[in-house]
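Data block below; observations after.
Of the protein chains in this complex, one is absent; all others appear in place.
Let's turn to subunit A:
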Amino acid sequence: MALQEVRVTILPHLRDPSGEGVLHEIRQSLGITSVEKVRTVKVYRFEGIGEEEARFLAERLLCEPVFQHYTLNRPIITDASRIVEVAYRPGVMNPEAASLMKAARDLGVKGLLAADSSVEYAFYGALRSEELELIIKRLLVNETIQHVLETPPRTLLLGSEPGRTQVIPIRQMSDEELLALSADRLFLNLEEMRLIQQYFREKGRDPTDAEVELLAQTWSEHCAHKTFKAKIIVNGQEKLPFLTRLRQATERVGREDLVLSAFVDNAGVMAFYEGWAICGKVETHNAPSAIEPYGGAATGSGGVFRDVMGTGQGAKVIASTDMFCFAPPDTPPEEVPPGCLHPQYLLRRVVAGVRDYGNRMGVPTNNGSVHFHPDFRAKPTVIVGAYGLLPAARAAKGRPLPGDAILVVGGRTGRDGIHGATFSSAAMTDRTLHVHSQAVQIGHPIEEKRMADALLAARDEGLIRAITDCGAGGFASAVGEMGAETGARLYLDRVPLKYSGLAPWEILLSESQERMVVAVDPAKVERFIELCRFYNVEATVIGEFTSDRRFQVFYGEERVVDIEMDFLHRGLPQRVLSCQWTPPERKEESPPPVELGEDLLCRILGHLNVCSKEPIVRMYDHGVQGTNALPPYGGIRGDAPNDAVLLTPLLGKPYAVVISHGLNPVLNRLDPYWGALWAATEAVANAVAVGADPRELCLIDNFIWPVPEGEFLAWLDRAVDACVDFSLKMGLPFISGKDSLSSTYRSGELVIHIPPVVCISAFGRLPDVGRTVSSDFKGEGNLLVLVGARREEEMGGSVYYELRGIESANLPRVDLELLPSVMNKVHRAIAGGVVLSAHDISEGGLFTAVAEMAFGGGLGAEIVVPEGSRPDFFLFNETAGCFVLELKPGASPEELFAGVPFLVLGRTLGRPVIKARWGDKLLFSVNLDVLRAAYQAPLKEVFG
């Protein structure tokens, strides 16, 4: 029976917002003016039913005649210049297909075998073929998952014979052959390949493809953190591994009262109130986002949500965060390296991916930032975080017992995401886009949402012994890690598949999304499965944990893996990495001052690293769950950024969770020690600025680094030391972290080192949300105070210097000796109720902080620059750990801030102007509306 095609479109006299969106991008991103109008058509295809049933579905399900019309098995738009149909490639899961099947069943349609949907774009106007090609390539189709449908498919049913297991004759291979086997597939070095060879020589047999893949995956940088566990030699001196240093710092800091679980679980866990705990995890998803930004970012969010869901015996996800670094959106296309996507496209699509996953999951996205630097043109940095709430009694990482059943819960397994773990450990090249399209995953947030609902119910019934996310490396990683101390037997033929045709190794390694692996007591398996079914979630027993400390994997009768857990997890020798470090030369500079007029101030506020990110934030649901007690943007017009988010996850209780972060890729290039310290200080300062207690926080580290060879390793060493120093001085523990060490791009002669990024996230608890502040000015005539230690001439890496074209290594050095008392004094002032608004200083300096506070209050400010200061340094210095506070009338700064550096800045004004005086001289007096317009312009342009 032929496929039935239903086409649905919005009635011709009505607007088509999707078509208008495409038109906007054609004009704005591509500069093509020949297209006059774009209309979109939804195309549905059904297999197994006749025309009558298709018409029934069109009328009852697909088309709403109030604003749409439809056709059956014929075109619906006939007057357009060109029509292009874009569909998912065969084998790529279309999330809508299952809904079509369900609704058809509910409507009583029988015999439907398969359904699919796609979109037709109809273009009006005299566009040329090459313009259409460009539109298709750049805007409509992501070739890794979609294609232009030239001829309608004959069938929607996919399937083929399962692939076979192959034996790899590794024992006989020469070094060259070993390296050839590794290239583009395993990403192991020769030494590691030889270890595998040796292991199988001793066993007296050759490995299967599944065994080689399993080892490569487990030993990948992504999973094994070989660099972070390596012995480091700097300038001939041996130092502890990075990971050891961070963990030892946490141990020395102590805080057993706060920390419930550090570094051992999918997320770090800290105590909350009334028997509850909160957990946090921050991940990167750079490589997938570089080649398929929408899916890459979405599945990044999905993955980090599952990390939280798989913490302890399961947590509820209560917050999502996102930190991005891109090249400027106006980067000329010819400057984008071969094999890389344009930053404007990346930015828009990454934001859309994070948006759709978080919003659909019902997880508020509340905290984040976007940074721009031209060197991100070869690969963006995409950092996604998630935070969760769980009973403290269920916060310890679960351990499976021998005999426990292994269940896979959630989505089905397909070919998506094969080689994600190994691929993300590799440097990006001009071939990446081509070779690694299989590493792309497609997200299905609704699948994950119903799985989350089911798992929380199972947790509360005590049905979960241990749980972990099935992320990078698929079952190989999830089961391999869970069973490391016991042993595991896995039966791949029992795994529910999206379609037939997968080879056993592909099932083992697949990174299909929305799956979790759960260890369940055999006596509770039946109830567990029943509960999952109730939530429309598939749960299947696929093996059991054993006591033989072996990882055995079967496909039917065939044994495809038999490896000792010990070799898998401990067979890799510790690496020894050495590097040289020469401190950068720091010179005192004193460039001539310039006129501080409206133009310069607008350029500061309109700088991409300063400007408003509100258009992005508005696309994220930050109010879902009803917990938000401090929004990302507040104030009378909702346009003033707050420094951190506050959530009250136990509705009706005053207890708050604070979440913040800090990162500054520009400073890391100048000196990674001070850059990392800046990031950590900024994270904590952001939390303190809203009222958090700096002793009630936990930290999460993320290092996103160029391949750590030579000086980049030395840089990493410096950055880790900064984090350790910060942790010890502030008395704050790191409880989770992640490194991603592949930010190098290579194409022939061209090598681009993507700027190293240290992102520090902070999260913590507050007993009373009532004692917190926002950043917007509250009233006229109030005293403004600057609190914190800074050397004003340390302007290296500042936005001001960048605008003036000054390169300087004289970057801000946070004073770690003074920092704890500065933070404590600010916290006590806020908790004491005398601070009306507060904002910490970061990119754009004090001036920007004051301007943002003024936007929120619709009020002005008058700042007095001390006579001994240089006005430009005073206003634009970006030292972290400094705060601008608006004090309640009558509050005495001398009493509040005795013992720490502080300065009375001036006062708030009733008129919407920002003025600065220097001695007798009026430096400037600028209208707030002018500043606001400059501040909002850049991203309004990108997002419309």
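In the analysis below, a contact is a pair of C-beta atoms (placed from the backbone, for glycine too) under 8 Å apart; a residue touches a chain by one contact, two chains touch by 3 or more; residues count from 1.
Methods note: contacts and distances are computed from a predicted model.
Trainee: Mind telling me which option in "Aminomethyltransferase", "Peptide/nickel transport system permease protein", "Phosphoribosylformylglycinamidine synthase subunit PurQ" or "Outer membrane lipid asymmetry maintenance protein MlaD" is what UniProt lists for the chain we can't see?
Mentor: The chain we cannot see is recorded in UniProt as "Phosphoribosylformylglycinamidine synthase subunit PurQ".
Trainee: Would you indicate which residue among A:V35, A:L62, A:V864 or A:V942 is in contact with the undisplayed chain?
Mentor: Only one of A:V35, A:L62, A:V864 or A:V942 touches the chain omitted from view, namely A:L62.
Trainee: Have a look at A:S34, A:T71, A:S99 or A:T331 and name the one touching the chain we're not showing.
Mentor: Candidates A:S34, A:T71, A:S99 or A:T331; residue touching the omitted chain: A:S99.
Trainee: Can you work out which residue in A:S774, A:S808, A:T879 or A:T908 touches the chain that's missing from view?
Mentor: Answer from the full complex: A:S774 touches the omitted chain.
Trainee: Which of A:P445, A:P641 or A:G788 touches the chain that is not shown?
Mentor: The missing chain is touched by A:P445.
Trainee: Out of A:A315, A:M361, A:I542 or A:V926, which residue would touch the omitted chain in the full complex?
Mentor: A:M361
Trainee: Kindly note down the residues of subunit A that lie in touch with the hidden chain.
Mentor: Against the left-out chain, subunit A lists 10, 14-15, 17-18, 20-21, 60-62, 64-67, 95-96, 99-100, 102-103, 106-108, 355-356, 359-362, 444-446, 449-450, 453, 534-536, 618-629, 631, 633-636, 638, 648, 651-652, 769-770, 772-774, 776, 778, 944.
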